[in-house]
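Since the structure comes first, as structure tokens, the remarks are kept for the end.
A protein chain is absent from this complex, but the other protein chains hold their places.
Take a look at subunit A:
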Amino acid sequence: MNELAIIARNITKKYKLYDKPIDRLKDSFTFTKKSKFSKEFYALNDINFEIKKGESVGIIGKNGSGKSTLLKIITGVLQPTSGSMEVNGHISAILELGAGFNPEYTGMQNIYLSGTIMGYSREEMEQKIPEIIEFADIGDFIHQPVKNYSSGMYVRLAFAVAISVDPEILIVDEALSVGDIRFQQKCLRKIEELKKDKTILFVSHDLLQLNKFCDRLIWINEGNLISDGEPDEVSKQYQAFMAGSSLDNYSEDEVEEADEDEQSNDIDSIDSSVQIFGDNKAIIKGISMFNAQRKKIYQAKMGDKVTISIKVKYFEKVNQPIIGFSIKDRIGNIVTQTNTFVLEQSIKNPNVDKSYIYNFGFTIPPLKRGTYTISPAVASGTQLEHTQHCWIHDALIIKIDDMQEHDLEGYMVLNNVSFETIKG
């Protein structure tokens, strides 16, 4: 038997961008190689990899990097412009939230339709129906046209159908992120179960999730395969790259202030996409998290000693500034906050046109795993009455891992729980 499930050789997908569909038609019937109607765009550029049977592989990359195109070529929906894709085994895929559903059909009809397309008889599908309905868990909506579904329901059904047909290769393209947390967990448990004997390809932006589930990560950036290997290693490179790419945008600031402090070099500047409030008397220039060895990190686990460094530049005179930050979870709840006022740290009046770095050292609290954001602020006054000079929403994104084996609900991890049974 062939040991490899997927072999990609020199896969290149070149898109020609046309202004009008008719130009594409003209182009298809002209015999000259060079097209005068189109601009060229490489969605994938000479991608090579092999995936063994039974391997779970995560694919990462920023938006528009070619992940979905690659998956579509693997499933055979798209043809590569050049190169060859060899797939051994029956594929079931959830691409861009879809599984080939007819929006006019009801959920039930679509289940049968998918079955028909994948070569199952009506009787065979009838046997699978209870399992699908139970997994999708969308109640009476199963008898409604899928065009009336919420995106969550759609994905629930798509996923339920995709796994019911017993594929040898399962492809999941970002679909899970639409489902609520409970469904995500349910799917992940199912994937965990399937992992034993199936080949799984998995696109996600959640590196923690990928690290947990995948044997291997493939990182694609702008159509090029950048890295392929151990999840730990690749996700570190990826994170560093993503942080680096935002640094680039701020290069002029960085040059200007390079000589001020050796530490300031290492603090990430603020991404241009964040929302900033305040009177701009002082501006937060950067924020980063460091571990005990003063190495910049974006991921930590509970109990780790970390330092949050906030770099502030003053443009006008500020009396007795207060520096602080909030940690928020991914839906915006403030988990905790602190500032120099409540810490009873008084700060000397800063000089105008100078930058300062403020370090907050603390231990990562027993938070549940997930993505958290840190919003730093500079103010002056007191806790009750103060003027905001600069307040940046979600300036720094960090991941926290709780090292728990099971996913429980709630915000926090209950540590060192003792338990006994007393006979009554």
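Brief remarks on what is shown
Please note the rule applied: a residue touches a chain if its C-beta (ideal position, glycine included) is under 8 Å from a C-beta of that chain, and two chains touch if they have at least 3 such contacts; residues count from 1.
To be clear about the criterion, contacts and distances are computed from a predicted model.
For the chain that is left out, the UniProt protein name among "Spore germination protein", "Transport permease protein", "Chemotaxis protein CheA" or "TusA-related sulfurtransferase" is "Transport permease protein". Considering the full assembly, A:Ile91 is the residue among A:Ile91, A:Ile133, A:Leu207 or A:Leu396 that touches the omitted chain. Listed here are the subunit A residues that touch the chain not shown: 15, 21-22, 24-25, 28-29, 72, 75-79, 91, 93, 95-96, 98-105, 109, 113, 116-117, 119.
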